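So, chain A:
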Amino acid sequence: MRSRLAIATSTLVVLIIIILAIIGGAVWYFMSLQGGAQYGGVIKIGVTVSLKGKFQHEGDLALKGMQVAVKWINDHGGVNVGGKKYNVTLVYYDDESSPDRVPELYSKLIEEDKVDILLAPYSSTLTKAAAPVAEQFKKVIVSHGGASDSIFQQGYKYAVQALTPATKYLKSIVTLLKEQNDPDIKIALIYENTAFSSTVAKGAKAAIQEAGLNLVYEFAYEKGTQDFASVIEEAKAAGANVLLGGGHFQDGVALTQQAWQLGWKLKAIGILVAPTLPDFYQKLGDAANGVMAPAQWEYGVKYSPDVAKNLGVEWYGPTNDEYIEMFRDMFGGEPDYHAAEATAAVLFAVKAIEKAGSLDSDAIRAAAGQLDILTFFGRLKIDPQTGLQIAHEMVVIQWQNGEKKIIYPEAAAQASPIYPATNWWQR
Partner candidate 1 sequence: MDEKEIIKIHNVTKRFGGLVALDKVTFNIYKGEILGIIGPNGAGKTTLFNCITGVYRPDDGKIFFNGLDITGKPPHRITQLGIVKTHQIVKPFNEFTVLENAMIGALFGRRAGKISKDEAREIALKNLELVGLIEKKDELASGLTLHEKKFLELARALSAEPEVILLDEALAGLNPKEVEESLDIVRMINKELGKTIVMVEHVMHAVMNVANRIVVLHFGKLLAEGSPKEVAEMPEVITAYLGDKDLALKFVKR
Partner candidate 2 sequence: MDIDEFFKRPTPLFILILLIVILIAKLLRLETTDYLITIMFFIGIAMALNIIMGFAGYVSFGHTVFLGISGYVFALLVYYNRDFANLMNMYSGIPIFFIALLAGGVSALVAFLVGIPVLKLKGAFFAIATIGLDFAALYIIKAFIPILNPEFFGAQIILPAYALAYKDNVFVAMYITFALIIIANYLIRRSRFGMGLLAISEDEDAAEALGVPTTKYKLISFALSAFFTGMLGAVFGLNSGGVDENLFNLAHTIDMIVMIVIGGIGTVMGPLVGSIIYFILYDTLLVTYPEFNLVILGFIVAVIVLFAPRGVVGILRGKQFMGKKLRDIIE
């Protein structure tokens, strides 16, 4: 009795296994059929965007930026790869701003959707999770929102960057300070203790040292800090007369506001992120005047096909006005630098494919290393070895009488810098 039962049950298990195997085999067969078919004439760009969670604001803009780029390319005859015309399409999933499922979604993009090239997700936390997948499947991944350079120092072969790396964020402002030839500059560096802001600060420190300027105070505050009174008092006590730092919008506003309220006399103020947004002036009023900020991209930048000609590099993509108009048409809102970065990344990726003349990742990566183009976003060229962006320059803006003006680099400038910031220094 007992052995009969055993035989029956083991037969059952074997049967189940066989059935599962047959189903599995059939699915596999049909999938391989599908895989074998050619998607004639379409280049698939894969990406995850954060439509939920802490990066949803940036993710939303980035997605729109990518969609503008895709539309522009297709409207302008697609892209020429090895003599054939290809259209471009975007395949994306929501990563919920969490690194947990990023690897899964990227391998889905590669294995199931069979995309040809990847864009990285927003932020370095998510990029960190996506890059290994790209590396293993040998897909080029273009970073547009991960300004931290650490990824590019870890020897990833297929990761390339389409925006200025974080280490160079404050470099332009430091250069500007240096150009003032003021012997009495004492810098305080007060920044948010996150991967991005810390990297910026590290780059700033190197730049300050290189410029021979004087760093007298440094402090990294925790994410979400709103109260800077004690930090400001300490920096004041250290004799600092230039403030560099910040992190995100709220803390940038609070830092500036409290420096103003506590009567800190400053010759120059350079704050990350916050001053680039119109809200900054609305919240701070007169205190906003004189405040500088680095930006990846601004409305009034004057990159154009003519500039490209002068520089001797190829122009690609929409002009600045064309871009803003397209964005408004498609989405009704205004683009910001998050959108522009993403647009530029798509342009860079597509141009690299065109230059490679094939969809082979190694060829694309090699071509990307050789690429040197100018777009509405600025000049794009990567280090052939590491993939780090080396040509794109940050613009510097300064609030002057309630208006945001581009003051650096000179080629793109709308106004000259006000130094020292009179309202802050002579009060």
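Quick note on selection: all candidates are chains of the complex that A comes from, given by their letters.
Just so we're on the same page, a contact is a pair of C-beta atoms (placed from the backbone, for glycine too) under 8 Å apart; a residue touches a chain by one contact, two chains touch by 3 or more; residues count from 1.
What you are looking at is a predicted structure, and each value in this text was computed from that prediction instead of being measured.
All listed chains 1 or 2 share the complex with chain A, though the touching one is 2. Taken in their complex, chain A has these residues touching candidate 2: 2, 5-6, 9-10, 12-13, 16-17, 20-21, 24-25, 27-28, 31, 51-52, 94, 96, 98-108, 110-112, 124-125, 128-133, 135-136, 148, 150-151, 153-157, 193-196, 198-199, 202.
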